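Contents: one structure, followed by commentary.
A protein chain is absent from this complex, but the other protein chains hold their places.
Then we have chain A:
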């Protein structure tokens, strides 16, 4: 293709100046961008106001998307259900029989549990959620893993609060606008979650690998006791995440830990619950530990 007309100024001074100004502004753009980039690398919260304003503007779009996602899944599920209705009916009948038997033994276990708890004096306060919200967006094209929820400071959401779905931990709020909040997902490499093995309390921490998987790293090095299928739950140390929320299932043990998959994939969970931070003053501490942990972990990669 021939050179376009406005790149051939000829003798026109005005056209020559126009092209020159274009170059100057473009190079200034690079310089200004570097300045902004350095600012945001040093202080990641520097431009959070602009981001939350932008998220507010895109909120209706995200809500519409979230609704279409759930209806889409509903339609597929309904169509699929027709195809194996007969088989499902028989299966459900069997399951109901089994569940009835289970329910009786469950009842006795529950009674026993109640008695034992009373004996130990464990208080189990019902933690009231701050808000329930839709997941309305995520940074699907970026190496960083953020999601956006449609609840913000107007509903009591603040930065630092843990976000969970019914089946497990999703992440934590890092920026809150009036009607939206940005959530750092568990799969982001910046998010380090202290966990313990559900079975015996073996302590470890979980760090995102940004590819949908997570790294489970042991705190005590030595012989690796992790087996495939081990479930890890939040330990509550550091005070950011309340204890006992499922985080990960180990799938591939290696020398000093394991690779695992998430207990709650954000893609499968339309609704999430924002809970209040487990303990406010301990949050500073964990953030310091996280920074050190990330620094120590980096050279291994």
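Convention: contacts are C-beta pairs under 8 Å (C-beta built on N, C-alpha and C of every residue); 3 or more make two chains touch, one makes a residue touch a chain; residues count from 1.
Throughout what follows, contacts and distances are computed from a predicted model.
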For the chain that's not shown, choose its UniProt protein name out of "Sigma-70 family RNA polymerase sigma factor", "Rod shape-determining protein MreD", "Alpha-ketoacid dehydrogenase subunit beta" or "ABC transporter ATP-binding protein".
"Rod shape-determining protein MreD"
Would you indicate which residue among A:130, A:157, A:185 or A:274 is in contact with the undisplayed chain?
A:185
Please output the residues of chain A touching the missing chain, sorted low to high.
1-7, 19, 22-23, 25-30, 32-41, 44, 46-47, 50-51, 54-55, 58, 61-62, 65-66, 68-69, 72, 135-148, 185, 187-190, 207, 209-212, 262, 265-267, 291, 294-295, 297-298, 301
